[in-house]
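Apart from one protein chain that is not included, each protein chain of the complex appears where it belongs.
Chain nomenclature is as follows: A and B, assigned in order of appearance, with residue numbering initiated at 1 for each chain independently.
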Amino acid sequence: MKKIMACAMILTLSLSLMACGGNGDNSSQANSSKQENSSKQEESSQETSGQETSSTTAKITGTATGSGSTSVEPIIQQLKDEFEAKNPGTTIEYEGNSSGSGITAANENVSMFGCASRELKEEEKAFGMTVETFAYDGIAAIVHPDNTVSDISMEDLKKIYTGEVTNWKELGGNDAPIVVVSRENGSGTKSAFEELVGFEDALVSDATIAEGNGNVQSTVASNPNAIGYVSFTYIDETVKALTVEGVEATDANVKNSTYKISRPFLIFWHEENMNEVAKAFVEFMMSAEGQAIVAEKAIPVTD
Amino acid sequence: MSNFKIKNRVKDGALRGLIYLCTGLTVGSLLLILGYIFVKGVPGLSVDFFIRDFNDKTAYVTLQETDDLGVQVEARDDGFYITSMEKGSPFASAVNQNGDRQKLTKGDQIVSIGDTKLTAENCGDLNALLPDTGQVQAKVVRVGGGIFPLLVTTLMIIGLSLLIALPIGISAAVYLNEYAKPGKILRSIRFCIEILAGIPSIIYGLFGMLLFVRFMGMGFSVLAGACTVAIILLPTIIRTTEETLKTVPESYREGSLGLGATKIQTIVKIVIPASAPGILTAVILCIGRIIGESAALLFTSGTQARIPGNLLESGASLTVQAYLAAKEKGDLSMACSIGVVVILVVILLNFLSRKVGKLMTKF
């Protein structure tokens, strides 16, 4: 009896493995042949009538894959949109999950490049990837627009997030409990914020954990007593960004280093994993044109 | 009337009231949820919602030499929208950088013409922006905000997972009803079907991620999603099919066997066709299940809101995107609009399964 069961299991397993393995092979072959085709393809004589010529002279087609931080995602989306418009036939796939998994994915060639919204740790630098900073971003402490508190010190932020201060009146606000909103483990914004404010691993345990920047923003927007932190990109009229030690949360203040809570946006890759499209995309990102797009959502590295 | 009887009557009345109250609560909660989702979601519905891409798509197009663009634009918060367009407009015969025709229509955005960006001042007279001679390039945006790619992905997953699960499920049901003799095998199969039906989708998601996405190397893909969902569907298909197989009268089988047909011929030619309505019900139930599935697809078919080019590309289904909209963007209206579409489909499916159910009782 057991033998039959075992045989059946092995049979089904191997059958399905075969089927799926076969598929995988096909696709990779298809992909590589696609790439060959594209490189063989004659360059079509394209008129570029006065438009800024993109950095790529030869026509490229194909797909580049990236993954990583969700804070970076809105910028990547914009860059991708423009890049794909300039280079029809190219696709940039960006899977937004977290800085941590972006680093792993790029290192293990799950995706060609990765993006992070925090500095790499020592052990991550040891992977030997090429790392470029393509933007800077501030993290804003946000509260509900009705909150009377409008300035906060780094010290008080730390006290709030470690649970030492639990009522707004201790900070000169209304007599109401502070609802602490934080991000899920693995978020680059979370680790950057904790590191910059200085309370790594000491987050008060009853903090509400919201998944994603947008979720923090909407949680804070719907609760008059909440405090949260989001990337500057997510500040809108539904929430109020606090000034930190008197300094307003603006791009200019991040640039001149007066605003304390800021971090770099990084892109990194192993040279050998990059295809033409991915290289061109990174080049585009760092070009004047790409940086102009970055400037719409974050702080560009070049002036 | 005795005191006792009056007491009983009061008690009866109270209990009856309680029953009505509870029924009211059940119906009330349904109405509340439907009401909330429809009120928030219906304003977002339009034809565009169904046919548009999810994300904005920018393109550079080349326009034929002309001195009249023949379009009117209107400035709104997020760009300059084409509000009217004449027949001979060069925008109607625009060519993208690949040399393919890209026809622009009402509702598309124009960002720039030549080197000039559109502004509130110059958008009144676009022809003034044209160069004196030659072709001109324009940057245009096809506005997203629609669910078309999600619909396609969802349909792909439905089709593919049924393709995998139906043959397996039906023949498993045939085994259980036509071949199996009471004993260890039958018991263990039945027990496992029970277990499968009870496993939460998040566990299926993890399993799919380990086995299909990683171990078999499918990556985040529609195929991996469909394989995972196929296992989720098995119990539904097996049970529903078995129910119908049971209703096929024994005389059919005896007749067929008596005419000299073999058992396998009887099953393929008589028993399965006779239980077609039951199998159809299974399909309908399955479609409902797939449409509602999110946790299992999140980790297997990915979160990209686009039309997957092949089965090994990732794509987000309707419900996965509804979740992402609520989570990443805090956009409850978008989530509710998708919700309205899903609920309407569920209502339609329920209606169909009732109709088919009636067909079945004709035996």
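Going forward, contacts are C-beta pairs under 8 Å (C-beta built on N, C-alpha and C of every residue); 3 or more make two chains touch, one makes a residue touch a chain.
The rule is simple: contacts and distances are computed from a predicted model.
A chain of the complex is left out here; the name its UniProt entry carries, from "Phosphate transport system permease protein", "2-oxoacid:acceptor oxidoreductase subunit alpha", "cysteine desulfurase" or "Heme exporter protein C", is "Phosphate transport system permease protein".
Shown chains touched by the undisplayed chain in the intact complex: A, B.
The hidden chain makes contact, of the residues B:Ile6, B:Ile51 or B:Cys192, with B:Cys192. Annotation for chain B: contacts to the undisplayed chain at residues 8-9, 11-12, 15-16, 18-23, 25-27, 29-30, 32-34, 36-37, 40, 167-169, 171-172, 174-176, 178-180, 185, 188-189, 191-207, 209-211, 231, 234-235, 238-239, 262-264, 267, 288, 291-295, 298-299, 319, 322-323, 326-327, 332, 335-336, 339, 342-343, 346-347, 349-351, 354.
If you put the missing chain back, the residues of chain A touching it would be 5, 8-9, 11-13, 97-98, 100-101, 104, 121, 123, 176-177, 179, 184-187, 201, 203, 205-211, 219, 222-226.
Note that in this section only the chains that are shown with their structure count from here on.
Averaging Cα coordinates per chain places chain A and chain B 28 Å apart. Chain A meets chain B in the complex at residues 1, 16-17, 20-21, 23-24, 27, 30, 44, 46-51, 70, 77, 81-82, 84-89, 93, 95-96, 211-215, 217-219, 221.
Only residues 55-60, 62, 96-100, 114-115, 131, 134-137, 139, 184-185, 212, 216-218, 220, 223, 227, 302-304, 310-312, 314, 326-332 of chain B touch chain A when the two sit together in their complex.
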